[in-house]
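Comments concern the structure below.
Excluded from the complex is one protein chain; the other protein chains are retained at their positions.
A, B, C and D are the chain letters, set down in written order, and residue numbers restart from 1 in every chain.
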Amino acid sequence: MLEVNRVRAGYGAINVLWDLSLTIREGEVTAIIGPNGAGKTTLLRAIMGLIPLSQGDIALHGDSLAGRQTWSIARHGISLIPEGRLVFRDMTVEDNLTMGAFPNSRRAGVAHNLARVYELFPRLAERRRQLAGALSGGEAQMVAIGRGLMAEPSVLLVDEPSLGLAPVMVQEIFGILERLKAEGRTIVLVEQNTHLALSLADHVHLMQAGRLLLSEPAPRVDLQRLHDLYFAR
Amino acid sequence: MLQLDNIAVRFGGLNVLTDVNFAMETGEVVGLVGPNGAGKTTLFNVISGLVRPVSGRVVFDGRDMLRAPLYQRARAGLGRTFQIPQPMHELTVRENLRVAQRFGRGRVDEARIDEILDFLKLRPKAQADAASGLALSELKALEVGKALATEPKLLLLDEVLAGLETHGKRLFMQTLLALRERFGIGILIIEHDIETISNLCQRVCVLDFGKVIADGTPQAVFEDPQVIKSYTGGAAHA
Amino acid sequence: EEFVVGSQIPLTGSLARVGNGMLEGIKVAVEVFNARNTGNTIRLEVIDDESVPAKAVAAVEKLAADKVVALSGGYGSNLIGPASEAAEKAGLTYVTSGGVSDELTRRGLKHFFRINNNAGYAKAMAGLFEEMKLSSVAIVYSTKDATEGLAKAVAADLEAHGIKVTLHAFDPAITDFKPIINKVRLQDRAEGIAMVGYENDYVGILRAAKVLKPSSVKAVVGVWSLATAQMAQEFPELMPQVYGTAMLPFPVEFKSEAGRQFATAYERLYHKEPDYLGQFGYVQSMLLFEAIDRAAKNGTLAKGGLSEELRRTDAETIIGQVTFDANGDNPHFSHRMGQHQNGKVALVWPDAEATAPKQFPGVPW
Amino acid sequence: MKPIAPVAVLAAAYLLVPLLLGGNAYLMTLLVSALIIAGIALAWALLGNLGGMVSFGHAAFFGVGAYTSALLSMQAGLPVLLAIPLGGLGAALAAVAVLPALRLSGPYFALAILAYAHIFRILATELKSLTGGSAGILGIPGLPTLGGLELGSRNGQYLLVLTVVLAFIALYRAIWRSDYGLALRAMHDSEDATRVVGVNSTLLKAAMLFVSAFMTGTIGALNAHVINFLDPDYAFSGAWTIVPIAAAIFGGYRTLGGPLLGAIAVYLLDQLLFKALFPSGHQIILGVLLGAMILLSPNGLLPWISRRLQRRPATEVRHAAA
């Protein structure tokens, strides 16, 4: 459903993605892995329209997203849980979560979804009136994840959800992703913890230096080969 | 070399740390773990001087540090990283290290800066602006670089390994241990990856709700039922 | 022969209003003088000093470079001070009515002339109060230079006559005068209020007084810019019975030919009643132009004799008699007091000039 | 820039300008006024670029410097050339009162210092016995004659103010290029990060405040002896804050030469060109110019010019110390 076609993108004069093509299938969990600095985050940012494409195209259900503004892409049901948290520091935890349901079509479910997020993260329920800027690193990560869930997206892009979370919480998060997968949502997961990623994924893409090195259904992936590819510089 | 007595920290009505006692020796490598929001970062803030505790004592290298301003603690040999990277935004990566070295250590040594850049694989990014132009992992590396450039006696590392690829983590740990050997520095490290902590540290201290609930060898600590319940969720053996 | 006279004057910035008012009078003077066919004509070169001292100095220097024969203009003691010093350096005669500070005429400048001064205002204001035989007066004044100097002078004068005086200085930025007037009402229980400020201050003070209605007060007296046609028209609610300095009644009635000449020219040019700013600008310029004419005719103008010629002035003008002393001050200057009566302004002090008896006691509320 | 360029500019400023324009008192007065604004603009930019503090109250230092020097030369009878730097010191001393404001950041600091400017103005009005109150001081002694050079003449004033401004640029540049300059720039938006690597940021910021206050005070003192007049409204006028800020940003506040260039460009364009075209509406053109500049070249005039001339990046502050 989401086609990335020969995409080139980067930051100003620095190009990061080099003619990258990949397909994300509906209802599947697609894992994108690769060493640090490979351009995984950059790819997700490009999909969301946060950085412009200098070449190529990205299409959702055949509609081109290139040149579209980020907010309009977001309203189309694609949601990104960003790396590095990107929470609204000057707003309360509850307002942060609520903003996740900003698109008109999502507002009806706010109360219900809020309750669900608080159930998943009781820690946030305790802190609902606190400014997000005062949260601990892990708590802020919970806010970012909870906020992403509030949007009930049809495509969920997740950038390193386990970052900064305690092991119990990591298990929780992957439990949630598991459930979303079972509900039939499309998920794109960027994760350094290959082990965890593979346990959830239907399909795996390995990126390195802005290119796609490997693209395989998860069951066929050989960990050792993956490992070798990782470090083949 | 570091000793914390009865540290208590409150924010508004919230007790973030209560009666924390902790000590470590020169050259020790200690892991600090605990659930999210347990107060680990806050403890680092107390040690480095960003947060003043409502009560307690901070002794480093035999000096009472409680009233010492941030920069004095840094010059005395306390180096720290920030969990959410805080590069010096207006400077390049190299200039970041230069400032740390010039003011934390006292004089500039370009060769050392190059060494640090190489070690952290930041060489290609040396001229890049710190604020924009770095991936998250690179920003974390820069955090470590700044701390190392001050030539600390005690290194406080706050989740610097999170988000690193497995191989990178290993390399990093080896270098840290080498540093400890060479300069006899102590390391206090916050990390959520149990495997890493177990491999790196002789000793682990667990915080939960602002209290120390366990302190001992990794094996002992990670088998403690209370720790399993509140923190690892049984993932220790994963 | 045509002579160029310069005018350095604030047309924008904080003094824009008064500057423009004075300029109107200066322009009328040019009209009237040129219509006289004396053989000499005047052309005016105006530079806006933007209410900034450095720009006032630059303006004078520009005018000097453009070979003007003299300067008529300036407003605000802080602009006139440096500007007239620059004029002195350039050997240019500088005539003004825009700054009443005593300092200006204490500097011993050879080429500086002023037709009005603080003392003349103080004399009029204090004279009116003394005539009313009030026992106590509250002086409410702005901490600006001109107003403060005047307030102190009036206070001294009144106290010398045994009138009890309380002083209330206020910062020029303030807009709510109720707390001050309430002090006048409850603490001072003064019989008269003297306002020394500018239009916006008067409006604020009168509004506060109308709200609080201090019962002890029998008269409210202000100074410049108050007993004017404009105030009568714009604030008809606030003005009844209020006194202020005024050279002319409104509607204007001129007894003298010179006055009528001025009024007709003014109305032809600006389609409105002349006001006091215009009058002063007119008088200062007219005296200057006449001196230029005289100097040109007896050949001293080119030799720098204009200032001496001007110093010989002894004229009866629409603001009274004008002569200049060694410092360029006009010792005869004495203001008159007007009172708003039924939408008009009547002259009520001194008796010799009065056009109507004063309505006393009387307040706007 | 090639070394030849600054030398040429200097030669033009010191020789060509007095030779060609020296006879025109009006032009020289405008130039002196522009240089006065340039001096404040420079001090403001220094505090912003190095101290990381945007100030909306430099009039405070300007006024204190002016009053200090005027009073010292008139009442204590000090020679004017000695009183002027003492005026700068007086302003630096006044900056001691501002020290508590260093705890504040961003707009909180900017406005706190504005409050100081107001307070100083009111004090100058109220302390009548010392300052003459709102009547101000007339007849402040002008600049003396030094070794045959008549500093009090328009040309002399121009040369003296120019020299002072250039000296300030040199000082600014020296600080900027030092490791302290690096540390100071490092503090922007990341003060804690800088302090945990051993930088005593409070001390450095205080030092920049003193330097900036000294510069502004010196300029204020110079202006007092040029215009020979002071009163509280004038000495502490908001114009001494806002016009230099506009000039600095216009010229390129992140460059060493930008504030100077901006002040001269804005002031001369406004007074010579716009005013001649529209005697009383010229400020509107100035407004349009300021706005257009920001939209067309957000980094300011100097970076724009050097881009045009050399097709190379301007000597912007952030790269200068590399």
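The criterion applied here is as follows: a contact is a pair of C-beta atoms (placed from the backbone, for glycine too) under 8 Å apart; a residue touches a chain by one contact, two chains touch by 3 or more.
Methods note: contacts and distances are computed from a predicted model.
*Asks:* Assuming one chain is omitted from the figure, identify its UniProt name from "Amino acid/amide ABC transporter membrane protein 1 (HAAT family)", "4Fe-4S ferredoxin", "Phosphate transport system permease protein PstA" or "Cytochrome (Ubi)quinol oxidase subunit III".
*Replies:* UniProt lists the chain left out of the view as "Amino acid/amide ABC transporter membrane protein 1 (HAAT family)".
*Asks:* If I'm reading the header right, one chain is hidden. Which shown chains does it touch across the whole complex?
*Replies:* A, B, C, D
*Asks:* For the chain not shown, which residue from A:R8, A:R75 or A:R128 touches it across the whole complex?
*Replies:* A:R75
*Asks:* Looking at the full complex, which residue from C:S135, C:N200 or C:S215 touches the chain that isn't shown here?
*Replies:* Considering all chains, including the one not shown, the answer is C:N200.
*Asks:* Specify the residue from the set C:I9, C:I180, C:V221 or C:L306 that touches the hidden chain.
*Replies:* Touches the omitted chain: C:I180.
*Asks:* Going by the contact rule already stated, which one of D:I140, D:V211 or D:I249 would touch the omitted chain in the full complex?
*Replies:* Of all options in D:I140, D:V211 or D:I249, contact with the hidden chain holds for D:I249.
*Asks:* If you put the missing chain back, which residues of chain C would it touch?
*Replies:* Listed in rising order, the touching residues are 12-14, 16-17, 20, 143, 168-171, 173-176, 178-180, 182-183, 186-187, 199-200, 203-204, 207, 210-213, 230, 234-237.
*Asks:* Tell me which stretches of chain D touch the chain missing from the display.
*Replies:* Touch with the absent chain occurs at residues 54, 100-101, 103-105, 107-108, 111-112, 114-116, 118-119, 122-123, 125-126, 192, 238, 242, 245-246, 249-250, 253, 281, 283-284, 286-291, 293-295, 298-299.
*Asks:* Which positions on chain A touch the chain that was left off?
*Replies:* Residues 48, 50, 69-72, 74-75, 79-80, 82, 86-91, 95, 98-100, 102-103, 107, 131, 133-135, 147, 151 of chain A touch the chain absent from view.
The rule we apply is simple: only the chains that are shown with their structure count from here on.
*Asks:* Along the graph of touching chains, what's the shortest path length in steps from chain B to chain C?
*Replies:* Each step joins two touching chains, and the minimum needed here is 2.
*Asks:* If you tally contacting C-beta pairs, which comes out ahead, C-D or A-B? Let me know.
*Replies:* A-B
*Asks:* Going by C-alpha centres, which chain is most central here?
*Replies:* D
*Asks:* Rounded to a whole Å, what is the gap between the Cα centroids of chain A and chain C?
*Replies:* Centre separation, chain A to chain C: 76 Å.
*Asks:* Where the centres are mean C-alpha positions, what is the separation of chain A from chain D, in Å?
*Replies:* Distance between chain centres: 51 Å.
*Asks:* Cα centroid separation between chain C and chain D, in whole Å?
*Replies:* About 37 Å separates the centre of chain C from that of chain D.
*Asks:* Residues touching two or more other chains, restricted to chain C: which are they?
*Replies:* In chain C, no residue touches at least two other chains, as defined above.
*Asks:* Scan chain B for residues touching two or more other chains and write them down.
*Replies:* Nothing qualifies.
*Asks:* For the complex, give me every residue of chain C touching chain D.
*Replies:* Of all residues in chain C, those touching chain D are 11-12, 46-48, 50, 52-55, 57-58, 61-62, 64-65, 77-78, 81-82, 85, 101, 103-104, 107, 143-145, 148-149, 171.
*Asks:* Residues of chain D touching chain C in their complex?
*Replies:* Listed in rising order, the residues of chain D that touch chain C are 24-26, 29-30, 33, 36, 122, 125, 133-136, 138-139, 223, 227-229, 231, 233-234, 239, 271, 275, 279-280, 283.
*Asks:* So in the complex, which bits of chain B are touching chain A?
*Replies:* Interface residues on the chain B side: 11, 33-37, 40-42, 83-84, 132-133, 135-138, 159, 162-168, 192, 194, 230-233, 235-236.
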